[in-house]
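All protein chains but one are shown in place.
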């Protein structure tokens, strides 16, 4: 396994859904940076389960315990390790999964890869629960970035076919960027948000789940961050973002839409604004040219598949009997993972951007 | 810069559009593998410019010269270096670009990042020309993969709004997979291909360019390749694919479409086929679960933006004068880069997959 | 900071001498490997402080707690995290070190590097205490290696000018190799060992410390492990071994002695032994040719400087007053770190060798 990423800041995630604990080691943080742990906890609460009807009822305090790396509230240069206990685990629910792999989960390839020794309880290391320490890491990085005027925000762009308005990629302000994070349901347009909640509720009532997309933007990254070819912003953001379970696509700027455009429509013309700053009139490139930031907002969207754990009976196989089998998943799961994915995406983006700015 | 990728096989690209030469070093190839250089050259020809009305008229032999790593036609364990000369360079065309950055090219952020010392001629290191050595590397990897029954193929999925049929993600055969690569214009449906060519021609006549998408599939990757979280197939494919100029999005399996589905629609049910092999009835996950191959075809699609170099006059700025300016790009450029991107995407996928299978 | 190493197995160390806890994450261990935690604890006891007059009197249970990565006593493929609490910390002892850096410790450069925010208590992240989680990682790797008949052992080669006999680099047996590890004082020749203890006691009585060297050997590494130039056995062993505090030199095989020899003396002639196995008559290369194992025992020696913490008054500076100052270090410290370094060196070697054999 390789549950780590980063070059200057190395983030190592560990834990399984039902192991003694989960956590993260962050190696390479700049020293002497004050970290407000209450704000970190508040950030983690945005991801935490058990708060609404549309998320899993598993209830975890998710209070991180700092083992190292902070002295008197400031980073001391040593690796920062935070652990989160697993308390509300109901391993009994998952007993038959060792035999019958859940569709669209990692159970089957993992059992082949790890000779059947993988921890199947709650999805083991593949569980969405592992995004809690990821959020911890991101929340720490966000504070350091904010001190350098770099802001990161995300919102639900779609649930099923219900669409929120999108960020204005040219004139996005920090205030608009961060507004969804202040709401219980992170959207720009609250009326649309209510439609989305209705959609999720309908899926849940139907013993089903539903997917969506998340849009994320980053403000004030200086011009020149990122390296060409394989070490650019798109490369590193994509590599890290696909580490979040259920992500199946990513696009920057106009992304897949740009494939339908002509160059004269898609090209982002430069101009000097009233302050003499170089800007572009449109931002179809999502703030990234040749892998390198151009000073405009960095914008990307990701596709989140519907939660694969659904309560409906499904077709699968019995690995032990070597024959086809039926599976009904019990246990707790989110009918829609998208709302909880929002802070996770912000967190991963924060870790990548801070790493690349060092 | 960091124009290299790979863990077991490290691929280092070098060169600029108008430098003395461009090339690649491939470090870590398995030893004792015969490499058919004629097949490598044939692969490179699929990417080569100057062949049709819809590609740049720059004419390069693109005949790679092997400096090291092959002895008697076989890999010897030492790094394989191939260089390609730059002969048909017309640097005079690009003189004013140092002053007026081309919209949606890397010129502007590169000039900031490299203190104005970046090689602007022909796009320098950011040029699509750098995909030639990438194709060399991929062609070598493809031969080793094929010897292990792993096949990789791609085709143009869309040009503008014209859509080719897609690969059958469940029952794809090697023969169907490789059929586009045998055509002058790499599509599955040739009638659609003709419409696409018409679309490209129209853009060219209009001094414009057009974008598109490419679909790529990989057959016979064994179950269990890839690691969870940040070192899975999606992570590594995405990171490398975004190294190709003009790529602005990537999706695996149903990708962004899956975000509109319910779990009961999107989940891929398992079954034992007549040979006792584990398969899935659908393949919305694109052959990847939790970052790990599940034995089904690996399928992904990428968005290619329209070539930013167009002949129409555009708005830009004069960095020297510090004021807005007009720009008309002369020189040669493809009205649509998508057809030539097809082998490049196959090449990058080959390098990533071989690296991950070692 | 970058307190991690390894390519296939990534070992991330965290903690400070007086932080809440210290520990290690091991990412990439082969799955389905039984780990005997009692044997791991026994290994850790060889490094543990507080057992003899010649080691620090700090007393730590050093009982590792497993947070993740083991299920039913076997590796499950997920990162293995073990933490060790810091309980017997006396931070008050170290109050004035923030002002007056200890000679030959990292205090001064760390205070510059980390803007004074580094954790000075007990040496912080630079403390020898961080070798406890390193031993944990090594003890796990050793069990997997032993299952593949690879054995690693070390002994004190010298204390000051007192010399133990050396391993026979040509005919070394597993039994001889592992014999020092079974003794309270890890030497081959116990009479010499007693002289060494006398030497250490003398240093301690004199409020001083003393250095030494450790010899380590590795048996049964297959021919062909290691890559040429920068990824060979010497490169990776050296890089990791210098991660142990107080190591100031490393030599492989005849090492520095070989610099005094002629080629005809130093060259290791090949022969077929009675079993048809290729061996060498001498082993001045320490089992490594061109960075690659040749099947003979791998042998290296490291120089361990005398513990820099001594009770004698020393000259230093006051960073606050900006003037020269006197320093008397109170607190607990080993008069000789060499005996406790022996298992640490075995541990690091085990991690490197297992990583390179995967």
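Things to note:
Letters A, B and C name the chains as they come in the text, with residue numbers starting at 1 for each one.
Note that in this section a residue touches a chain if its C-beta (ideal position, glycine included) is under 8 Å from a C-beta of that chain, and two chains touch if they have at least 3 such contacts.
The structure presented is a predicted model; accordingly, all values stated were derived computationally and were not measured.
The residue from B:42, B:71 or B:358 that touches the chain not shown here is B:71.
When the missing chain is restored to the complex, the residue among B:15, B:169 or B:232 that touches it is B:15. Interface note: of C:20, C:33, C:251 or C:355, the residue touching the hidden chain in the full complex is C:251. Within the entire complex, the positions of chain B that touch the omitted partner chain are 1-4, 10, 12-16, 19-23, 25, 27-28, 31-32, 65-69, 71, 74-81, 83, 110, 113-119, 124-125.
Interface residues of chain C facing the missing partner chain: 1-5, 13, 101, 103-110, 112-113, 125-126, 130, 158, 160-161, 203, 206, 208-213, 223-224, 226-232, 234-236, 238-240, 242-243, 245, 247-256, 258-272, 276, 278, 280-281, 284-286, 289-295, 303-310, 312, 314-317, 322-324.
Quick note on the criterion: only the chains that are shown with their structure count from here on.
Greatest centre-to-centre distance from chain C is found for B, with centres as Cα means.
Rounded to whole angstrom units, the spacing between the C-alpha centres of chain A and chain B is 27.
The set of chain B residues touching two or more other chains comprises 228.
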